Structure formats: C-alpha cells, structure tokens
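Heads up, one of the protein chains got dropped from this complex, but the rest are sitting where they should.
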C-alpha cells in the first residue's frame, strides 16, 4: 500500500505541471476575480510563473527528490511572479520543501506537515489572519483538514484531497468577507461580495496536488 | 411703397438679433454638421460671435445707419468668432457695410449689391470657388438670385427672400460635393454626403435678413 | 462626456489661468484679450516669436513660451483659431524692436486671422514676418485641398527658430531658419479613439472596437481612411513610410524624431512606437540625432499618436541643443 500511495519526485513534477495547466485554464477567472477587488493581474502573474516553472522542468534534469522539485518551483515563482502572490507562494513552496527534507517519498503525515509548513510560511510573510480575506483563508482549513485526515489514517493522496476540498470551501467562504490585507483592503466594505483571487488559486493548486496523486476528491 | 419696404438701421438691428436667435437655436445642428466633416466648432463659434454682437448692441447706442450697424457686427465677429468663419463673415459684413455707404435706407438694388459685396469679400479672403463645398456655394446663388429679383423689380424684402431661398438650395446642394477648401478638404472623398456647415449657416443668416424685413419667403 | 472642467465655455480661460499660476516664474497671462507672454517680454533687440491656434493641443503653444522658444502664445477657443484682437497686442507685447515672426499652422482659420493681425500690427509699426507650418503628409498638398496641415512639426519650428532668435539672428534670419525647418519636417498621425470637444459633448467620430483612423489631424476630425486595428509595429510602419517617401530619406540622413501622444495615450505605448521607428530608421541607415517622446501637440484626450521627422543639419542641431526653458520643454536652464 505504502509503495503505491506515497508521493515521490514524479508526483511533485506532475503536481506543478497540472498546476500550470489549471492556472492557464483559469487565467481569465483569476484575472476577473482580481479585477473586481484588486488590480486584475493575479491570473496573469500565476500563469507567467507556472509557465516558467514548466519551462524550467523541461529544460533541465528533473530533481530527484520531492523537496528538490518544490525548491526549484519556489525559486522560479519568486523570480517570475512578482506582486504579493510571488513571494507568498514562493515562501509556501520553499517551506514545503524544507519540511519534506531529503526524503524520497512523502507519506500522509509528511504531506499534512508540508501543507502546514506552506501555510505557516504564508502567514509569516504576509501577517494575515484567518478572516482577512486572503489565501490564508484557503490554506488554513486545508492544513487543518489535512492534519485531521492524516491522524485518521488516510493515505497521502487522500490527505491532499482533504486539503483541496477544504481549500475550495475556504475560498468560497471568502466571498462575504471584508478584506483586511492586500490590495482588496483598500476597498473597505466594497470588497465584500467577491471571492478572494488568492484563495481561489490556492484551491486550484491544492486540487492539482490531489489530482496528481490520484486522491479521492469529493 | 418705398417708405415701407426699404431697409433702415432698425432692420439691420432686427437682422442681427434674429440671426443670433436662429444661430443659438441651430447651434447643435451646426456643430453636428461640422463634426461630420470638420472640427465640431462652427455652431459654437457663431453662437459666441452673435451673442457678442447682441451684447454690443445692448450695451451701446445703436448706430444710426444700416452700414454702421453692419460695420459694428463685422468688427465684433472678427474679434470673437475665430476660426475660418470669423474672418470670412467679418469680411462679408464689412464689405456689405462699405457697399451700403452712409445711406439711411437700403433699397432693392442696394440690397442685391450688398449681398454681392459680401459674397465677393468671402471669395477674396478665402479663395474658394463655387463647387468647393464652402459657404461660397450658398452666397453665390444667393447673390445671383438677389440681383435677378432686383432687376425684375422686386422690393428689398423680396430681394432678401430670393437670396435666402437660393442660399438654402445652395446649402442643400453642397451635400454630395467633395470639399476642396477648408478643413473638410482634408477628408477627401469622405467629405461627400454631408452639407457644408458654413453654407448652412449662410442660409440661416440670409433667412434672418429676409424674415427681419418681412419679405415673402417660399 | 466626463471632463475635469467647470463651464464648458470657461475651459480655455480657466485652464490658462491655472497655467499662469503654475508657471508664474516663466510667463505672464494677459486675460482680456487672452494671450501669454514670456515673463521678460519684450526682450530688447531680440526677434519676437508668436504662435497660437485653437486650444486643446496643450502643451502647444503656451507650454513652449519661454527662453529659447516662443515669446508669446495666443490661444483660441477649443479647436478654433484665435482672433486678430488677441494676436495684435501679443505681437506688440513681444516686439523688442527687432520685429516679430508669426508661426502659423496651416489651417484656413489660423491663416486668415494671423494674416489680418499681421497687416494691422504692421500698420502699427511692427515688422512682422510669417511662416506657415504644413508638415502633415496625410493631406496631399494639391489644388484639391487647403494644403497640408500644420501638426507636430510646429514643435520643431518653434524650438529651432526660438533658438535662432535667442542667438541674436535678425528677423530675416530667424524667418529663414524657421522656413528651413518647415521645408524639412513631415508628420503622420493615427487615432485609436476620438476626442470630445467640451462644447460639443459627444465624440468627434465613432470607431468600432477593431478600427483605427489613419491620417488624422489634431482637431478630432476623421482621418484619411479607416482601417482594421493593427499592432503597434504595423501602425508605426504606416506612419513612417509616407514620411520617408515624402522627405526622400536615405542612408546617411540625420534626423530629429518626435513620437507624439494625442493626449490619451500612455507613455509606455509611445515608447513602443519609438522602438519600432528607431529599428526601421536604423534599417534605412538614417540616424536619430535627438528625439522627443511624449505629449507635445495633442487633441484633447484623443487616443493615438503621431510621428514627426525633421531632417537636420549641423546648424539645426546646434540650435536645438541650446538652452530652453519653457513649461513643457526644458534643458540647459
């Protein structure tokens, strides 16, 4: 069982390629969400970033551990995305890589710890709290659900699936909130009524993680 | 008969006041015509000019001869209208004044000569020929019809009415023409299909002259 | 129509008043009749330079009043040439005894009003010469038009003639330099969207989302023809080609280039156009000695650009580089 469900470097590669695909597919949606309460670049920024990530994977030898893949993703995002999302997602992938260490495969608990590390990195960089209408509102329930699933004995793919589901719900739940961090906060009460673009992209990224692992997603 | 139909200084005053009125009334029309093949200011320019003419009449003793009234109109138009129409109409009224001399009243022949002088002044300033799609295309038939009417024994009001009718027809006839003078000439063939704003305003001005004289206009 | 204005009829007066307040160190605004002179006018012994025209082309002309450029600017109503009763006192106010040059853009209204003013100023004892700027290659200079329009080339004429006047050239000399610039400068413009004249209240023409107007002037008038939208490089080629042809530019020629915004175009787009102009001229072996990129002669908030190229010689370049101190063009001071 362990042999088939733990996550290796190939999974990490599939994850980022799948992320690039869904980000490209949802580029216009993310731009539109950001247009409503921000500056209309979130979809473009992530598309540019993950395209670069894929280009990098295509051009060089694929790193041999999941952490090495994630670190390469982190560096590429940091140097190509820009804006708020660049450093935040960059930090998330960097912390995720660090938390995984030099293991060849990621089991359920490590997967949950990896998501927690990513989430904590974002909070450390951006200082947002739950309810501020940011990607933290997707990462925090994702991390909690992942931990719950891991404790309940789920395998790694299912841990990711739990995280993805919670992230989706968290993203949807940002709609009525009034933003208190990031660009949307300038709008005050006018920020209510729209989902946060970063929370939505977080859900897409975690969904890609689960899909690449073959986890059972609701 | 002569006592009642010849045109005195009061007629000249009525003429310019009536012109101010119809120009204000047709301001948007003249702007629109100029917007199509020029720069959208003809109505505004004439409205500004004739408003100033009226203000001048209101503020000072009314000159005692028709020529003196017309000369005052000429100077005011020259200093308030600007653009192509300012110097052209200014010259027209100045030449009209000169042609009338210091007579107290204008009879039919003088009226025809006055229109001829105005028309010739415009041609001298602007160098346009009939068919160039300018105000000359209204003034020229107006002047010819006025002369024909005067030779046929019409009284001064009817001379003006003949001029006004011909000016109207001349203005309408500019529609299919391709402009060769003024701003509309820059459009080349695209200038066809619109009446020339200056020809239309000429018809309005001559119509006002006739109306103020009580001439029988068709 | 949404504009940062009060009464549409007060636009020019209020705007020029604000200009005078913002640049009180450079200019004096004479309110009635309206004209603007450089602070230290008349400069004794120097030829005075007067230009003017309809408003709505800012910074032209008031933005070019000051040392090394114009002595007076005479603004008319929006897109309407000024009247002689403004031009005459402006001319008198800048006559330092060496006479005055009128720089007139070739439009019937401008020509007629400046002509009248020049005659009357002469009658008042001022020596007046005129040059007609007619650089727009979109308009054929033929029997069938009022002649080519004066557009972006005006900036070069005002600057280089202004430098010649500052250098101390006499009236004939300044006139000759100005005429030399007129003879060597050509322009071509494009509009992506029309402008709205305040007193008209509606756009001067309507363009579909995929149409542009080629060969536009600076008065919101429609252009020579309407074509399907193209990319910046394609449009730039369309602006450049007729200028190169008309000026007969060939390898070894030296030029001064203006990529001008019509008022509503971001600077970033103008630089994309300049990039292509530089590449294309480089390909022809033509050198760009100096350049300007920005809003220099506009049509209110029109979206679009124009390209102006002047073939320069050593003297023009030397004059170009002398100090100039105006609201919109400044160096060496």
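Note that the chains take the letters A, B and C in the order they are written out, and that residue 1 is the start of every chain.
Going forward, a contact is a pair of C-beta atoms (placed from the backbone, for glycine too) under 8 Å apart; a residue touches a chain by one contact, two chains touch by 3 or more.
Remember, it's a predicted structure, so these values are computed and weren't measured experimentally.
Considering the entire complex, the omitted chain makes contact with A, C. Of the options C:14, C:124 or C:315, the residue whose C-beta touches the omitted chain is C:14. Residue-wise, the contact with the chain that is not shown comes from C:298, picked out of C:255, C:298 or C:322. Within the set C:65, C:128 or C:212, the residue that contacts the chain not displayed is C:212.
Only one residue from C:48, C:63 or C:109 touches the chain missing from this view: C:63. Think of the hidden chain as still there; on chain C it touches residues 1-7, 11-12, 14-19, 21-22, 55-56, 58-59, 63, 192-193, 207, 209-210, 212, 229, 231-233, 235, 259, 263-276, 278, 291, 293, 295, 298, 300-301, 303-305, 330-333. The omitted chain makes contact with chain A at the following residues, 31, 35, 37-41, 44-45, 48, 78-88, 125-126, 178, 180-183, 185-188, 190.
Just so we're on the same page, only the chains that are shown with their structure count from here on.
When chain centres are defined as mean Cα coordinates, A lies farthest from chain C. Ranked by how close its C-alpha mean sits to the mean of all protein C-alpha atoms, the top chain is C.
Chains B-C form the pair joined by the most contacting C-beta pairs.
In this assembly, the C-alpha centroid of chain A lies 76 Å from the C-alpha centroid of chain B.
Note on chain placement: the centre of chain A and the centre of chain C lie 55 Å apart, centres being C-alpha means.
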